[in-house]
Structures are given as C-alpha cells and as structure tokens.
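One protein chain omitted, others in place.
What follows is chain A.
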Amino acid sequence: MALYLLLFQGYPLVQELYLSFTSTALLTPDQHVFVGLQNYIDLVTQEDFRQVLLITAIYTVVCVVAAIALGLGAALLLDAPFRGRGLARALVTIPWAAPPVAVALIFVWIYNGQYGIFNHLLGALGGSARLESWLDSPALALPAVLLTTIWQIFPFAAVVILAALQGVSSELREAAVIDGAHRLSVFRAVVWPSIQPSVALLALFLSIWSLRRFDLIWLMTQGGPIGSTNTLVIELYRRAFVYRDLGQGAAVGMVGLSIALLITVVYFRHMQRAGHGKTVARRAPGERQR
C-alpha cells in the first residue's frame, strides 16, 4: 500500500512541488524553464490572489462553523428518544449521500433567477417579488454556493456529534439534572466537555475538506461571477487548465496545501495544550494503544 500511495499520491505531489518552481505550459510540459520562486512572488504581489485567499477563508470558516452549529442542533434534536427516531436519523443524512454533481445541478435550477423555487420561496416569505439570478450576482453567488455546501455537509457533522453524544455519561447527566441544573448548564458542564474533542476533530476534517472542495463550486459558478466564488482550488484549476499555466497552478496548490498543514498543526497543538493528549495519541500513527 505504501508503494501504491507513493506512486499515486507521493510522486504526483513531488512533481507538483517541482512544477511550482517552473514555468510550464499545459500543452508543452516538456519544455519548461526553472524559475525558482517567481511563481510564488507573482502570487504574493497580485491583488487578485489576495481576494482568492479572502474568499477561501470566508468559504472555509463559514462552512465549518455553520456545519457544526447545524450539525450540533440536529444531533441534539435526534438524540432524545421519540417515535420514528431511527428513520429520522437515516433521512437526515440524505444530503451527504447525494452525489455533488447532482446537487450542483439541482441547486443551479433552484437558484435560477426566473424559474427557480428559491426566489419564489423568498417571495412567499415576504421578500421582494423578483430577485436576480443568485449565481449570476457577484454579491449573492458566494452565499448561494455556501448554502449549498453547508446543506451537503451538515449531516456529516450531525452524525459525528450524535455518535459523540452516545459517549456522554448518562449518569453524570442525570445527576446534574437531579441537582437541579438547568438544561443549558447541563450542556455546558457535562455534555460539551465530553464531545469537545470530537467536535474539534470534526472541525479539522471539515476545514480540510472545505479547502479542497472543487466539484460543487466549479459546476455552480466556475469561480465567478467576477471571481466572487474563486477559492484556492478553483484558482488552481483555472490557472492550470483554463490559462494552461501549470507552474502557476502548482504554486497555488502548494499555498493551499501549506494552509491545510498549518491548520492541522494548530489543531494538534491545541489538543495537546487542552489536555486531550489521549485523543491526540489515538490519532497519532504508530502509537500502540488499546
């Protein structure tokens, strides 16, 4: 397996790193010139690229925060016993099981300016009768794409948090209730501390996945209009395949990878400092534990 990964992940990664130091055109990859840090210098000095970083940051943070908030709400809702709970738990995961390409397709239609149900719903809720096409508007495209992404990923957060909730000691919970603790304080004192490590790990995964999410955004907006939904991965794809500049594309990819690594390091630091050493150890590879 190690060999397999080396061939299909390791080698391409090294190749990308090398490409990022060269000037290489998509159609003539053999005729490249080594340009050192030039691609990176270009990125740093471009204002467009700062916008890409900003949009990526907004996209990632909003996705993670909203997915966790919604997921937590859904998990708490589905944690209590009621009739049909099993079915409800299954149904809530529908978005997660739906293929992203199909999701993009239906949401493009939902957001359609003239015939889309979204504007009709807003109209019914008392919004202005005719809003513009969401995905064609530089101001509304990012919220529209975000809404779609959050819809697709929040069930995953719900499932993970629901599983973590099963691990919360019910005795402690009941004891707290008997002691007359308020619902909210039970949550803060008993529930949250015990699910917090799971939520932190969830946040790590959701951040990494949001940073590399491509299909939904590309199919809905291709990064437009006017770059308003242009995240790092979209920018990487545009530079490499639309402008046919592999070197620049690779450099963008390396920036994205560095950010993902940075987030991961921050996560592990945080977990260690928070005294969740055990959780870290459980994740830490090669660590033999029972």
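Just so we're on the same page, a residue touches a chain if its C-beta (ideal position, glycine included) is under 8 Å from a C-beta of that chain, and two chains touch if they have at least 3 such contacts; residues count from 1.
By our rule, contacts and distances are computed from a predicted model.
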item	value
Identity of the absent chain, which is to be given by its UniProt protein name, from "Binding-protein-dependent transport systems inner membrane component", "Benzoyl-CoA oxygenase", "Dihydroorotase" or "Iron hydrogenase"	"Binding-protein-dependent transport systems inner membrane component"
Residue among A:V103, A:V186 or A:M271 that touches the chain left out of view	A:V103
Selected from A:V33, A:A69, A:A139 or A:A163 as touching the chain missing from the view	A:A163
Of A:A144, A:V186 or A:V233, the residue in touch with the unshown chain	A:V233
Absent chain, residues of chain A that touch it	1-2, 4-5, 7-13, 15-16, 19, 26, 29, 74, 77-78, 80, 82, 86, 88-110, 114-115, 117, 120, 151, 155, 159-160, 162-164, 166, 198, 201-202, 204-205, 208-209, 211-212, 214-215, 219, 233, 236-237, 240, 246, 249-250, 253, 256-257, 260-261, 264, 282-290
